[in-house]
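With one protein chain removed, the remaining protein chains of the complex are shown where they sit.
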Amino acid sequence: MKNEVLVRVKDLKMHFPIRAGVLNRVVGAVKAVDGVTFDILKGETLGLVGESGCGKTTAGRAILHLYRPTAGEVAFRGVDLAKESPEYVRRARRHMQMIFQDPYASLNPQMRVGEIIGRPLRVHGLVKDAQEEKHLVTELMQKVGLNTSYRDRYPHEFSGGQRQRIGIARALATSPDFIVCDEAISALDVSIQAQIINLLEQLRDDLGLTYLFIAHDLGMVRYISTRVGVMYLGKMMELTSSDELYDDPLHPYTKALLSAIPIPDPPLERQRQRMLLEGDLPSPSNPPAGCRFSSRCPLATEHCRAVEPKFREVTTRHWVACHLV
Amino acid sequence: MRFIIRRLLQSLIVVFGVSIIAFGMLFMTGDPTEILLGNGADHMTVAQIQDFRVKMGFDRPWYVQYASFVGKAVQGDFGYSFVRHEPAYEVIMDKMPATIQLASVAFVLSLLVSIPLGVLSAMRPHKPIDRIATVLALIGQSIPSFWLGILLILLFGVQLKWLPISGSGSWQHIIMPAITLAAFPIARNMRLTRSSMLDFMQRDFVRTARAKGISETRVVYAHVLRNSLLPLVTSIGLEAGFLLGGSVITETIFGWPGVGREIVSAIGSKDFNVVQAGVIMLALIFAGVNLIIDLAYSWIDPRIRYDT
Partner (left out) sequence: MGRKSVIQANSPSNADTGKGQVSDTPSLDRGQIRPEPALAQKLLEVRDLKTKFYTVDGVVNALNGISYSVDKGECLAIVGESGSGKTVGVLSILRLIQSPPGRIVGGSIFFKGIDLLTLDDRALREIRGGAIAVIFQDPMTSLNPVMRISAQITENIMAHERLTHVQARAKAVDLLAMVGIPTPAKRLNDYPHQFSGGMRQRVMIAMALSCSPQLIIADEPTTALDVTVQAQIVELVKKLQAELGTAVIWISHDLGVVARLADRVAVMYAGHIVETAPVDELYARPAHPYTIGLLNSLPRLDARTKTKLQAIGGLPPNLLGDLRGCPFAPRCRFATNRCREENPTLAEVAPGHAVACWHDELTRAQA
């Protein structure tokens, strides 16, 4: 893999105002993403993990410019889209697509599968006529393993896994380079998850795609990702290669997260030590001072509770935000 | 506390809106001087008419007139009734107890009938009791109140001679007007209770309640019904307006000496001060009732109480 940067995220912040009171004043902000920095290299799969409220989904959407970032920059092939014209952004969109968690909610129930998949082709002016569109849709359906005779059916006639295939075909229609998979397999049954994961891997290898793979299932993330970033309350806590993260986690949160995940191997499970975290996730509108994780970290010191640690490269290509590393 | 203040402000806005409409009524129908003088203007000189206009203050700009109208109304001064020659406010307030009495009886009646019937229907969906209740609700919602009133008068007043046809004075007098007024809210609240109960019956927490081994009666009343009341309370708030507004027709049919009948007769005699006083006082009561309903809502639903 060449180390060519496809997407550069620098100090990205995405805050959502909280309004309240008679006059609907802004009384605070949900700091969904609060300053994260990372690169996505061409051809890699970057996994983004974390628990609910950690900001991984928001980060994915901000990277696709579905939201306007509060601060920071997201550059796609070296161009910061926030500084470009709406027309430029619209044209750039065809190179970056998204696959959603709930395949049903993200498909228009009144459109036939063929129309759903063909629509991006027409919107971006990639086909000359209906004949060409039909031809390309057939090709896409074959690519994702959908029976091409289903093109006139409606989304509700499909199972969850098949709907996710429709969503993937739609995302592939504009021949993108970069796809954000937002919890793309979370809603599916175990036996179907593997089908979709295998499909995503095969497409990546065949088409040279780059993925941002957002999920809470660390097992799947480890499996599919080249590198993995761990988020907690809007901050990136640790980022390194997939193997290194699991073999040598440095951040206490990563360690806790990994130890919390049970492994389907009963004798091994009986021996494993749990590193149980106290309490629940704090609210992203009112994160703890200092290190975000300090309120639940078993190792936290006064320094941790006062000063926010920098996200820094500790060893080669292994980034951590922790004072104790 | 914040919640109460916000609701209070909203109520004020409603009353303010009604006052503008009540005030505007006089102008929307034409030149108030001519309307008030009516045929009498034919026998008056232009100077006399102009004198009347100045005396009534109709020569001033409308916003000055409105300001003075509001200024006086706040103190309970709506001017004199042209017909009765006493303050319009007093004309209305004399009739208010009768209207409130009728609306209250109809209100209590509607709740007493609609909620138990709704619960019964929901307990046995698509069984005979539910089907009968459904048909009754359909009738209650579609029959106009003036027609129902006349039917009741013909049956119980004229044919059977069980109940007095018109007027007030004894408890028998209130029965037919109250039924007429309550018919629609009964029908609507019954359907609402039923659908709300059926909806909540499927909720996870009801299954949890059953899994505890508590009696089915407790499941229905402590868990399902209390949650089902939430949508009902909103409807009841709107109903206060319906009962007060609906009283105009019902009171006229049954000769019930209330605000509604007074407003109708005042409209007939172009006694605008009385109409304005009546409309605004009803609006005030309506806003007050809604405020109470909102507070009740926050009492039933702790999520609202604690979030604000």
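As written, the chains take the letters A and B, and residue 1 is the first residue of each chain.
Convention: a residue touches a chain if its C-beta (ideal position, glycine included) is under 8 Å from a C-beta of that chain, and two chains touch if they have at least 3 such contacts.
Keep in mind the model is a prediction, meaning the values are calculated, not measured.
*Asks:* In the full assembly, spell out which visible chains the left-out chain is touching.
*Replies:* Hidden chain contacts in the full assembly come out as A, B.
*Asks:* Specify the residue from the set A:Gly161, A:Pro176, A:Gly229 or A:Pro309 that touches the hidden chain.
*Replies:* A:Gly161
*Asks:* Given that one chain is not shown, which residue among B:Pro61, B:Pro128, B:Gly213 or B:Gly268 touches it?
*Replies:* Checking the options B:Pro61, B:Pro128, B:Gly213 or B:Gly268, the one contacting the hidden chain is B:Gly213.
*Asks:* Which residue, B:His43, B:His85 or B:Arg303, contacts the hidden chain when the whole complex is considered?
*Replies:* That would be B:Arg303, which touches the missing chain.
*Asks:* Which of A:Met111, A:Leu136 or A:Ala194 touches the chain that is not shown?
*Replies:* Residue touching the chain left out of view: A:Ala194.
*Asks:* Using the document's contact rule, name the residues of chain B that touch the chain not shown here.
*Replies:* 202-205, 207-216, 218, 222-223, 226-227, 230, 300-303, 306
*Asks:* Would you write out the residues of chain A that touch the absent chain, in ascending order?
*Replies:* Counting only chain A, the missing chain is touched by 51-52, 159, 161-162, 189-195, 197-198, 216, 218-220, 222-223, 246, 256-269, 274, 276-277, 280-281.
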